[in-house]
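Before we start, here is the structure in question, set down as structure tokens.
Yeah, one chain of the complex is gone here, protein chain that is, but the others are all in their spots.
So, subunit A:
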Amino acid sequence: MKTPEKQIGAPMDRVDGRLKVTGAATYSAEYELPGITYAVLVGSTITKGRITGIDSKAAERAPGVLAVITHFNSPKVPGFDTAGKDPSQPATVGGPIKIFHDDKIRFNDQPIAIVVADTLERARFAARLVKGQYAPEKHQTNLEASKPQAFLPTSAKKNPKNPMNDYQRGKTDAYKAGAIKLEQDYVIPTEVHHPMELQAITAHWEAPDRLTIYDKTQGTMATRRDFAKEWGLPEENVKVIATFVGGAFGNALHSWPHESAAIMAAKVVNRPVKLMLTREQMFTMVGYRPYTWQKIGMSATADGKITAITHESIGQTSSYEEFTESTLAQTRMMYQSPNLTTRYRLASLDIGSPIWMRGPGEATGAFALESAMDEMAHQLGIDPLEFRLRNYTDTDPENGKPWSTKFLKECYQLGADRIGWNKRQLKPGSVRDGDWQVGYGMGVGTFGAHRGAATVGAQLLPNGTVLLQCATTDIGPGTGTVMTQIAADTLGMDPQKIRFELGNSSFPKAGTQGGSSTVNSVGPATQQACLALKDKLRQLAAVGSAAFASAKKEDIILTDGYLTLASNSTARVPYAELLKQAGGTAVAVEAKPDGAGQKYSMYSFSVHFAEVLVHVLTGEVRVSKLVSCADAGTIINEKTAANQMKGGAVGGIGMALMEHAIIDDRYGRYITKDFADYHVPVNADSPDIQVAFVNQPDPYVNALGTKGIGEIATIGVAPAIANAVFNATGKRVRELPITPDKLV
């Protein structure tokens, strides 16, 4: 008998590819429920203040309208009264706004009403008839103006171990005393996730105390917990379905007011309610990457050794939640600097809450750090790659621990070869091709290799297939596909005979898809579940066949309707017999992280190399070549992993060259409202992106050796492009995006 082909590492086609290319994949606004109704939100036209009245009469009388809900007539939401009183919740860091609960307006376009009608057109029309009256108060939506009021996050104040606290090694602000030094400010504007699927939810109360929601979420369990709490229900009474999620990039990591509104509306009309936000509403109420001001001070010796770095940042948050992210994490551990200071602060603005956006704070911080590295290399007259090598560190300088694995030098080599780094001239502005100036730049990224608890259920079914289930989600990376590959190898089974179901809170539990942690967490759980299934089947087989009694797990293979042994193909027991004996074969096991994290510093690493062309007359920047190399541990599926890297790089192009959400501070209202004003990269903005993986397993993160890809795909791309622009033109842009006006 032939041993099945190894699936881990193979470029397998996606298991849900067919559904996605035929339009059969079902997203959260596409569930056909009997009696479905449509909801449209009405937003506040002021930025801060109180609602004094809402005229909803015309809307209520409009054809097909079933309900207009405002804070004047909203039903009682049990969780709104207890929110903040739960001692397990740090009340001081705030909580999401309670929809239609009081008259307070905290940001522009905050929903003041939801209109429900029998058709979408009728709901949309009636929503226009709702008029709010307000008592406005003075608002602040500008971070630069709020810098003097910036504060240390409450979570840091309360807990000295919280990483948002100031960090210090060596002397404070030691760069100031350095002979060779730089001190620069860097700014990242507000950027918006804008997944192609608009935020959408279909809410259905199947009974007065049983809620099912089809929701765009990265975490079915987290969403279930939030809404069970909100409605005072036991968690098992709430079901969250997110079988397909049309991208998210972080914005579905939080439960948002529109979800609460749709659930409330479904309660009021006692019919399923579908709510899909507009693209305009995607700016205002479902998070964004916060505007962040940063300052870097750095000193170095003439031979290119960094002696000190100070990195400060002030990020925006809302008036009602303290949102924090790890903007300064990379600076603390990437380079061997004996003196290092970081200070993280927040400024509260009258804007909705931010939420982690791909590569989150690390991508923001890397723009400043990796730009400063390039600036210092230039000042020293050293090649930027060589400068990074001179400050490379083989242990984590933040805590002195060894790395679990670090193959960043290998990444440097792979990338430098592919981009042709040797073509780069030390002197900026020295290469020209017709009307275009040519430049090369690099940027490094890193992100913690996180692993959380996850459970996967495995069953052998009478039709000879194995069904695996887990509450995890797939927002695009190909979770179901890689889990199928892991299961195929573990079971010694044809992947066609395996089905991995996800995106349902009723399945065995898993964390949220975020922080590049899904494969690290759900991967080993899948492996464990398959091993447990094999062991159970072996025990059942051993009853009638002695060969199985002492068989090792690795020796057992599931093939063609039989359980057999790789070493002895004459030993075989048909599935049917096993199932008969078992009377059902569901197995669920839990894989939990071991203590390895205590002994090692565990990170994924990436480096991005960019070649850019800058037009001498128009200042147009074109990324002509991009090479992304990653040390992400074991690569389970080369095809989907490379795709994820390319996607992250495209996100980095957007960050570097175009993405910029702009508020008119006089009114506190976004003036970028759609893709005509807020530009994201299109096909013609993307070069052919080359990807290379070191593909070395990390023995400590998990048994598969994975470390995570999603974040490092973006972290470091924007500075690579900014540095390439400098190399091409001699112009250093420290405020993203790099638009032509900054270059001509």
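Brief remarks follow.
Just so it is clear, contacts are C-beta pairs under 8 Å (C-beta built on N, C-alpha and C of every residue); 3 or more make two chains touch, one makes a residue touch a chain; residues count from 1.
FYI, contacts and distances are computed from a predicted model.
Not shown: a single chain whose UniProt protein name, out of "Copper chaperone PCu(A)C", "2Fe-2S iron-sulfur cluster binding domain-containing protein", "DNA metabolism protein" or "Methylamine utilization protein MauG", is "2Fe-2S iron-sulfur cluster binding domain-containing protein". The omitted chain makes contact with just one of the residues A:279, A:552, A:580 or A:599: A:279.
The residue from A:141, A:353, A:446 or A:644 that touches the chain not shown here is A:644. Annotation: of A:134, A:244 or A:436, A:244 touches the absent chain (contact as defined above). The omitted chain makes contact with just one of the residues A:169, A:194, A:254 or A:267: A:194. Seen across the whole complex, the unshown chain contacts subunit A at 13-14, 16-27, 29-30, 32, 38, 58, 61-63, 119-121, 125-126, 128-129, 193-198, 244-249, 276, 278-279, 475-478, 639-640, 643-644, 646-651, 674-676, 680-686, 688-689.
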